[in-house]
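Incomplete set of chains, arranged as in the complex.
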Amino acid sequence: MIDLSGLYPPIVTAFDDNENIAYDKLQLNLQHWVSQPLDGVVMPGSNSEAAFMTEDEHISIMKVCADSLKGTNKRLIAGTGMETTAGTIKMTQIAGRLGAAAALILPPHFFKASMKHDVLISHYYAVADESPIPILVYNVPAFTGIDITLETMIALANHPMIIGAKDSSANVVKMAHVLAAVPDFQVFAGTGSALLPFLSIGGCGGVMALANFAAKPLRQLYEAFNNGNMKEATRIQLSLAHINAAVTSQYGVSGLKYAMDRSGFYGGPTRRPLLALGESDRRKIDQLLINLDL
Amino acid sequence: MIDLSGLYPPIVTAFDDNENIAYDKLQLNLQHWVSQPLDGVVMPGSNSEAAFMTEDEHISIMKVCADSLKGTNKRLIAGTGMETTAGTIKMTQIAGRLGAAAALILPPHFFKASMKHDVLISHYYAVADESPIPILVYNVPAFTGIDITLETMIALANHPMIIGAKDSSANVVKMAHVLAAVPDFQVFAGTGSALLPFLSIGGCGGVMALANFAAKPLRQLYEAFNNGNMKEATRIQLSLAHINAAVTSQYGVSGLKYAMDRSGFYGGPTRRPLLALGESDRRKIDQLLINLDL
Amino acid sequence: MIDLSGLYPPIVTAFDDNENIAYDKLQLNLQHWVSQPLDGVVMPGSNSEAAFMTEDEHISIMKVCADSLKGTNKRLIAGTGMETTAGTIKMTQIAGRLGAAAALILPPHFFKASMKHDVLISHYYAVADESPIPILVYNVPAFTGIDITLETMIALANHPMIIGAKDSSANVVKMAHVLAAVPDFQVFAGTGSALLPFLSIGGCGGVMALANFAAKPLRQLYEAFNNGNMKEATRIQLSLAHINAAVTSQYGVSGLKYAMDRSGFYGGPTRRPLLALGESDRRKIDQLLINLDL
């Protein structure tokens, strides 16, 4: 089984002022990410505004990423979860052909009440049966309105092609239980502030918005943990709390893109309905960035 | 301002056994709906599995409906809410060109925490400014995870092109407040069991899954109310409670399609991940249908 | 079976400036309520700040109410739900001895996750078996965090001593289903803005904070409905929407008590942690009261 351990940004998509994908900017960003202490990139994830893309755009940005990473030692983990089972199978197979190392798959979520245990198992197993690459389950109730239960997560882990999960709900209690039941499951923190807690229960890394522009301190934290230097790891973890909140729960993708613009990457505008940050919110992020060693 | 008062089914999409759209079956259903005591159809709505469609399919089924209703006195209310503002504008304009009488627009909902008052106002106003047809706001927290607040709903109603709303959360307290503040807002019940309560607070009709196959009793209820025969209206409303639950909260689209199959329409399969009902659930719906006069 | 149909305020408890019960003020209020077009009072309910009382106070205010209503044609419906089964049985028996016509019983709610169907049935049946008076189930998820399900409500209705319910969640869809299954269940709206919608599905009245000081328009609405004058009933219902929100969801008990102070009743202070309204909020309520004919 492939070992995906490590640190990944769910990378943002570069748009121009007309809300079209700015492929040149995306490629420049990718060159930059390749030079960072990262193990690869996740694309598209929630922060890439995948929900705002057509199927063609979805495929096209996966291809750009796969091409940019070719010949490097970085992995592409492709986001391939669509609302239908057939669509998810198709997108996962395309990702595999493009060279993605794994697929990160969020559950169908429009018909929330219908997404019961049996339906989710049936969906993920159908995809896994047809997938050429290993699958990570993506649990992100803040976006999907669905919180994959302990029971469902363990049942999913029974499929040989489902090798891990990203948990953006930062539920250490549930994920410790999953890891107790399935020791080799590859569990990723889904937000920067949960990295050390997830490592402490046997997690193997993180897929974190913060890693879009703050790979360095996250890597230092990760290495401090691996070297048994918990005091240092804790210190770094807390030093990232404010900026992590700013680019996730507080200001969302708009905040993340602004922070990238201020950190040597191209952030650029979001697609609407997401709006640019106002002046005072930008000043708050400026202030938080001053204290970071990026 | 156009008066949309009346009863509408958010019609289902006919699929064949390979999960492709069965246009012939859809057209047969449309002929049947045209003959029913309905004021038109809503397409695509949640029950049409719009979340499972490509943009091309979305446009194509709107066209089929518009063509089928041409020359009849029935209206097409088109579902045109997409995740992006630009996409929603485009789809609403297409619906207008195809001849839709109005657009029913659900809010963008992937980035739930970001869909604050200002963002929703900005989104809906941008769409309304560019829309050739009047707009109904579609509040359906069970699917979107977003419950449009009283304050936001009233602010939306201030735009001259936003003339009403469908509230699937059946929140009579909130919608009475909206109607007290904006007396000519056209408020539709979003589920069959809320029709009479919504009429009692000044609502003007319903957009109800149940109307896909039970237009007759819903029309009888509506006329009893309009004729001041509340006892009869109440009796019919309660007689529909069980079957309404079965084709909405209990069994969802799968239940609705099965009930249609048993009532002279083509229901057919859903797209996956939605699954067909099991035998015992089908028997329960059979039982409920026996007691209905359709 | 006793028919409790009608309109009731869940009356507030008068406190003095030291947060002690002001029995004289409570008695004056009771004389006033007796003269209003009401069918009785509910005491203690949520708005009485029952959650802030000792057991002794709880008994003592029930006694004051029972004594004040003696010799009138008004009923006391006593709130007797405690966290324990034994405590609820005891309080219900005391209420019966004091002369209450019925008991309104909210579910135990601290251990929310444990309050599953079987536990709630076991609790309510144990109480009903020992109760000398009929029981109304009190569903108020905003305060208890527990939403009694359709299935549980129907099972509760099977006990001969459980004759009805107050639903503060204004769930017309669920309560229509309950009334379809149990036609003689006595269902009360739990907030003023839901009165007409509940009457429209066969409800028999309301237990409404608003009735503390606005019995007259609520009675006019009720009679318009009973006389088949739906247009007038709808008109009154909408005219109460703003003030109803102010004394419930918007400003809670503090708002209700202020509105009472301005309407010929003694409202007085709440117990802390609830705080008095600020100046601007008081002005908003003043404005709303101007438009009412009390």
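Each chain gets a letter, A, B and C, in the order it is written, and its residues are counted from 1.
To be clear about the criterion, a residue touches a chain if its C-beta (ideal position, glycine included) is under 8 Å from a C-beta of that chain, and two chains touch if they have at least 3 such contacts.
As the structure is a computational prediction, the values presented were derived from the model and not from experiment.
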Whole-assembly copy number, given 3 chains displayed: 4
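In this section, only the chains that are shown with their structure count from here on.
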Overall pattern in which the protein chains touch one another (line/ring/star/complete/other): line
Chain nearest the overall Cα centroid: B
Centre-of-Cα separation between subunit C and subunit A, whole angstrom: 49
Where subunit A and subunit B are represented by their mean Cα positions, the distance between them in whole Å: 35
Subunit A: positions in contact with at least two other chains: none
Sites on subunit B touched by subunit A in the complex: 19, 46, 51-52, 54-55, 83-87, 108, 110-115, 118-120, 122-123, 126, 142-143, 145, 249, 252-254, 271-275
Subunit C contact footprint on subunit B (complex, rising order): 150, 170-173, 176-177, 179-181, 183, 191, 193-194, 196-202, 225, 228, 230, 233-234, 237-239, 241-242, 244-245, 249
